[in-house]
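Just dropping this structure here.
For this view, one protein chain was removed and the others were kept in their places.
Coming up: chain A.
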Amino acid sequence: MRGLEYHGILRADGPIVIAAHRENVGFSELARVRDRTGELRLGRIVDISEQAIAVQLFSENTGISIDESWIEYLEKPLTFRVGDGIVGRIFNGLGDPIDGYPPITSSDLRDINGRPINPSARVYPRDFIQTGISAIDGMNTLIRGQKLPIFSGNGLPHNRLAAQIVRQARVLSGESQFAIVFAGMGIKYDVARFFIDSFEKSGVLSRVVMFLSLADSPSIERLVTPRTALTAAEYLAYEKNMHVLVVMTDMTNYCEALREVSAARNEVPSRKGYPGYLYSDLASLYERAGKIENCEGSITQLPILSMPNDDISHPIPDLTGYITEGQIVLERDLSQRGIYPPIAGLPSLSRLMKDGIGEGMTREDHRDLAAQLFSAYAYVRSVRDLAAIIGEEELSDRDKIYLNFGDRFEREFLAQGEFENRSIEQTLDLGWKMLSILPEAELVRIPPKLIEKYLPRTGNGDPAKE
């Protein structure tokens, strides 16, 4: 009961504490455990029977002893206090302010687990967000309300890319209220600092709500952090009608915390020791992106995850890709060749692109142009493989042209400056310029009338050969 502490626990096993059964304790409600030093820890009830109660702590269990522990049951799930005052503030993963300013004054408490959006109440996202990055705008367009993760690897510039997106993201059809929610899970202080500085430099810091559960915080707290952050995002989007961009990093740390807890509970693991419900669990976060009826606001998610061993088939990127609406994949090879942003041309995908581009949204030629660039670049890959075996000189003339196209596509179209902000027209025109390297007869994915209109030509009517 609330206000009443029960003395003693039965067992402590990793992050799981087992206590004797008590009346009036509800599933999934919050419990507070006090140890002999007076330190308080929060936890969630994950199993109750007539004999016992299992509490999963959100922090380390060091110092918890069988006899000298006290538990209080709080009769509510974990909540976050919302209000106008949250914008511009920094919280820990549990939602307590850690920026030294006073607590939020509001009586509005929200269950951090949220509720599933009724599929019939969703509004299909269609608004194009211009990020100013050609590889994204041209080939993997970001849409307002989309969940589009960045699949990265150690040492790749995912943070710089995310910061550039936050800095440059614009919606072409007029301006509106926006906010940024940042959830840092298990990241180092300098990464958090990088984001804070970058928000500050681009003048948006006052529009950011930060949730930080850094590498030195208990790993279990990471399980709560994105939920608290998304609760803030939902409040801002659906009650304050803001367009919210949520950056969550690093989802891999989140998943590892989940594995830790699952192992402690002796659950049957599925792939690589991750629990069988990893998919459902991740979905309960990612599906909180979107737009709903009768509401201006939106939640766009930009989760970042590092692929263990750069392996895209690892359960974390794999299950993420199965839930999100595409992915931006960073490629080590491109990065090593000095190309920024090293966005892999082929495995990257935006699924909402199909309904957010074209006439009236970006430009009429966008879809066909992108399809042609993808298919030409895919062919480049196979030509490169061949060249590696038989040597470049042995390639046919057509293949040599493709090689040239591939190199220039990477150096001129994919690559751009960290502070270079290209308009969608610039991006599309650049795409056409790249295609003009190829013989016109190769452009079978584009209708002739668009080729006629957009393909740059030299004076004599031949496609420009540079």
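Just so we're on the same page, a contact is a pair of C-beta atoms (placed from the backbone, for glycine too) under 8 Å apart; a residue touches a chain by one contact, two chains touch by 3 or more; residues count from 1.
We take it that contacts and distances are computed from a predicted model.
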Legend entry - Options "Serine/threonine-protein kinase RsbT", "V-type ATP synthase alpha chain", "Sn-glycerol-3-phosphate transport system permease protein UgpE" or "L-lactate dehydrogenase complex protein LldF": UniProt name of the undisplayed chain: "V-type ATP synthase alpha chain"
Inset, instruction - Give the residue, chosen from A:394, A:418 or A:452, that touches the chain omitted from the document. - result: A:394
Legend entry - Chain not shown: contacting residue from A:5, A:39, A:200 or A:293: A:293
Inset, instruction - Determine which one of A:271, A:411 or A:457 touches the chain that has been left out. - result: A:271
Inset, instruction - Using the touch rule from the top, list residues of chain A that touch the missing partner. - result: 21, 23-29, 46-50, 75-77, 111, 113-125, 145, 238, 267-271, 276-277, 279-280, 283-284, 287-288, 290, 292-295, 313-315, 318-319, 321-323, 325-327, 346-347, 349, 351-352, 354-355, 367, 371, 374-375, 378-379, 385-386, 389-390, 394-396, 441, 444, 447-448
